[in-house]
Each structure stands twice: as C-alpha cells, then as structure tokens.
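Presented below is the structure to which this report refers.
A protein chain is absent from this complex, but the other protein chains hold their places.
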Amino acid sequence: MRIRIKHTTSYHYEQSARYGVQELRLTPAEIASQHIIDWKIDCPGIEGAASYFDSFGNRVHLVNQEFDADELVIRVSGTIETRSADGVVGTLPHEPVPRLFLRQTDLTRPDKAITALARQHEGRHRDQIALYHALMESIRERMNFDTRSTDSSTRATEALAQGHGVCQDFAHIFISACRLLEQPARYVTGYLVMQEGEAEAEAHHAWVEADVAGLGWVGFDPVNGISPDIHYVRLGCGFDAASAAPIRGVRRGAGGDRLTVRVAVHSDTQQ
Amino acid sequence: MLGRTASSLYWMSRYMERAENMARLLDVGYRMSLTPGLDSGHREQWESTLQAAALSDTFFAAHENAMMPQVRNFMLFEESNPSSVRNCLLAARSNARAVRTAITTEMWESINGTWLEFSQVKPSSVTADELPRLLDWIKRNTAQFRGAMLNTILRDDGYSFLQLGVFNERADNTARILDVKYYVLLPRSELVGSDVDMQQWMMILRAASAHRSYRHVYRDRYKAWNIADFLILRREMPRSLAHCYAWINSTMEDLETFYGVRLECHDLAKKAHLQLRNGNMDVIFQQGLHEFLADFMQQNNTLGASIAENYNFF
Partner (left out) sequence: MYNKRSDKIFDEMFMQDGTVREPYRTIESWLLEQPRGGLKQKSKDAEAIFRRLGITFAVYGSNETTERLIPFDIIPRIIAAAEWRRLERGIEQRVRALNAFLHDIYHRQEIIRAGRVPEELILKNSAFCPEMMGHDPARGIYSHIIGVDLVRVSENEFYVLEDNLRTPSGVSYMIEDREAMMRLMPELFAKYRVAPVEHYPENLRRTLQSVAPPACKGDPVIAVLTPGIFNSAFFEHSFLADEMGVELCQGDDLFVDDGFVYMRTTRQPKRVDVIYRRVDDDYLDPLTFRKDSTLGVPGLFSAYRAGNVTIVNAPGTGIADDKAVYTYVPQIIEFYTGEKPILNNVPTYNCTNPDERAYVLENLQDLVVKEVHGSGGYGMLVGPASTRKDRAEFTRRIKARPNNYIVQPTLALSTCPTFVEKGIAPRHVDLRPFVLMGDQIRITPGGLTRVALKDGSLVVNSSQGGGTKDTWILED
C-alpha cells in the first residue's frame, strides 16, 4: 500500500524564543514491511542539521534556531510503500544488543499489579509469540481506550490502575510486563492509516516490538490486538515514549508554550 | 575572550568601585550627623545619603526610620541590600574567582584579601567610634586593588572591560550625588545660601574627595555653579562626568582597535563624551540641572546595557 504522510508539529510560544535546539527522530528506516519512496523534514535549521544514529539505531537530526520568533513549525512529509511482513522487523543496522531492552525506566517500572499481570503468563505458552499475543489480550481486557484520562507523563502502573489510556499507556504496560519476564521489548512510534482512502485522525500511533528468538524484533499493537500490517508506518524506537519521542527540544526564553500536532495520512490503493 | 569573562571583569571592577562609593557616602553621612547646625535636618541627612546611594526604596521596604545604626548596618553589611559593602566585595570576589586566570596574582590577592578580612568584621563591633576607621580601610583597600590593576594587568581587551566597569559606575555615582543635593535638598529655598546649604555642598565635594582640589581650581567659596561645573565638566577632576567619559571613550576606541569592529556602544560613548566635552554650564543650568543629570544617568545606563549586548556578556 502506498501511504502519503503529512505531519506538522507547531509550538506557539507565549514569549518569543531566542534560541532553540531539537532532536528529531522523524526518519523511518527501510525495512521489510516498508520502502521509503520520498521523505522530507522541513523546519528552521534543517539545512545545517547534524545527523547520526542514536543508541537504538534511529536516524536523528539535531537542529537549532537562533531567532526571535513566537512559533516553531516542523513539517514532515513523505511517501512510503508498505508490504505485509507479519509484523517482523528483524534486526536493523546500527542496532544495540536486544537485551539492552530489558532495562525498565521510570515510565515502565512495574508494581504489584503489573507483576501479577505478567506472572500469570509465565511458562504458560508454547513460544514467545503466543506469550506476546496472550499478553496483548490481557491488557486489552483490562484497559479501555480513552484519550482523556492520561498524558505523556503517565506511568504504566498509573494507567493500569485507572484502566484507561491511549496507545502510549498500552505500550508501556506491555513493555513493563515483557521486561519483567526477561523478554526484551521496546517502544515504537509511527503512523497508522485508520481507514482506506482519506483519513485525518488519530494517525500518530505507538506500539511495541518484542524480541523473538530466530526472528529478531516483531511488532505488536496492544491497542488493536494485532501485529502491524500494511496500514502501519514505523518511525523509530526507544525504551519508552520519552526516549523514543519524535521531537525533543530545549529553548531559551520565558513563558509556556502550546503544542499542536496535525497528521494527515492518505493511502492510495493502486494495486 | 569569552563573553562571560568580559562580563566578570567588568562587574568585578564595577563592584569594587561601588564598594568604595558606598564607603564615601557613608563617611559623608557620618560627618553630617556630627556637624552642629545641621540638626534641623538630622534625619534627612541619612535619607539623602540613602538617596545618593540609590538605596532609599530598598531601605524603607524593611525599615521605618533612617537612623544612623540602621543605615550604617544596611550600607555596610546587610545581605538583603545588593549594594552593601559586604555584597559588593563578595560579588567582586566571586567574579574574580570565576576569571581567576584572566587577572593577575596581585589583583587576586588584593580582592581576595579584602574579602577575607572584611568577612571577619562583626557588624556589632562597628560602633560610631569605629566607623571612620573601617571606612578608611575600605577606601584604602579598593585603592590598592586599583593600583594592583593598573600596575600589573596586560593592556588588552580585558583591561578595557575592567576600565569600563569602573567609569560606568563612577559616572553614575557622581551624577547621583549631585542630583540628590540639587533636587532633593534644594527645594527648601529659604535655606539657599545659608550655612546649612554651604555645609551640604561641602559634603558633596567631600564625597567626591574633592573639597581640597575645589579650592585649587576655583579659589572661591563654595558655589553651586562652580561645584556643578567641577563635578560635571572639569576633565581634570577624576570623578567628574567629563573625566569618566573621556576614559570611557578612549577605552571604547581601544576596543574598536582591538577587535576591528565599531558597534552601537561606541557611538553611544562618543556621543556622551562629546556632549560633556563641549558642554557649557550656563546652558545646563538654563535647561535644568536635574533634567540634565537624569538624562545623563539614563544614557550612562544605556551604555552599560549596550556594552553587555554588543560584547555578549549575557
């Protein structure tokens, strides 16, 4: 499936910022399930950006602006050809050892409830894939999708206790439980085409990848209970939502800011 | 040179100058309080001292009356007063530590020694009798610092920033002292020409260490016109505005040569310098001395901000 993406992030500052610097993890990798036809990041400072692979294997651009402005707009656009790969991502170049992803973070550290959730699956499944699917199902039973009850700093434990959350919360609970069971798991950001044809909605998405012996990384989307298919475009990964964040920035200047994100994903079915 | 280094050099010498000015002002206030015939305005003397030090608002935010022990303690030691001698010496020394390698050992020893010794002084030990001795000590030490600076430091851009700090501060101080006398004390017109008036003028000169040199220059009794002329336009008077700006202007020219760039602050300095060089006392009085001084202090502040901006002090 050919997917066209337009992703615009705007920061509106209460007071003008004089200097800003951002790390952008906004470049998808070429993998079995996706072929990049064209891809472009457009924002102030992108011409001189330093580019490197971070410790997770993501392509990062470091951009900065020296300006006097009350807004910063980062636009990403591109076209991706997706193919079915049953969620298998395998091993990317520049990747660290998978067992690095056994490290819990502040957002994923488990409590008794997550421990109980994880332990009920311990030794109960014939292989890892079965385990991950069963784990997804348990999380879906316990969690309702709800965009109003959590925010970007909500921990896995808090989300599970509330029983509501968004894709980030589902992913954190999954990751927390996997790591507890000594299964490496990581957080993945990307885009999802909700319907065939035109769609402008919850297209910015997050899911997880877990390590499977012999296959490498395999994707699981605990919100939808499936492995990513041709409707998914993978952007980057990390320990959790914070470390995989597509945009992370610091600016000099007083006052707060307001963030708006618009994502438009179009699929052309041209089979 | 780092912008921060330039900033620290500028503020180090500016704070040393301010410490000295605080000591001078306190000395004048102290003498006034001892002078018979000024009792009509006893409390006002201290108020005017605070005003001359630009400290009135800060002082009265915490104190009801301006009496000698409170004012003395406030100007010398109070931590909540950013311009107390203690805070000036501490700030000077912190700046010096931050740029320890950009100044000479002699400068460091002078500034470090001054702080170490001053920090040992107990406020309660500074009685009225002890005050003059402490004030003399402060003046001596700040003079020693300046001597160490002039004798040892390399004449590069760092030297220029040090000089700018001194003269920016001094010009502000002189203008303020003069303004306080003229604007705050003068309106009581029945006193013009009286003994009290003369005493006040003499104190102003004393605060600028200029009561003797005045005689050499004018060979006349104290007159408002002469004193204003002396403190504003006389280049040979080392605390006059004209003198400060002659230094500032030539220092700015040094910086222009050193970096090969002329910036906004150069034009500001030159403008103020020429105004003073070509100034005429009659014209200044006609336009109003207070207006002139207020305008000058504004310009002097703007110059400080412009130097900081142009040379990346942040």
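A and B label the chains in the order they appear, each numbered from 1.
One rule holds in what follows: contacts are C-beta pairs under 8 Å (C-beta built on N, C-alpha and C of every residue); 3 or more make two chains touch, one makes a residue touch a chain.
What you see is a predicted model; the values in this text were computed from it and never measured.
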{"item": "Listed residues B:T35, B:S56, B:S94 or B:S306, member touching the removed chain", "value": "B:S94"}
{"item": "Touch criterion as defined above, residue of B:F77, B:W108 or B:F296 at the omitted chain", "value": "B:W108"}
{"item": "Residue of B:G3, B:P69, B:P132 or B:G288 in touch with the missing chain, whole complex considered", "value": "B:G3"}
{"item": "Contact set of chain A toward the excluded chain (per top definition)", "value": "19, 21, 23, 45, 48-57, 60, 62, 64, 66, 94-97, 99-100, 102-103, 239, 248-250"}
{"item": "Absent-chain interface as seen on chain B, which is shown", "value": "1-4, 6, 94, 97-98, 100-101, 105, 108-109, 112, 157, 259, 261, 311-312, 314"}
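One rule holds for everything that comes next: only the chains that are shown with their structure count from here on.
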{"item": "Rounded Å distance between chain A and chain B, as computed from the means of their C-alpha atoms", "value": "61"}
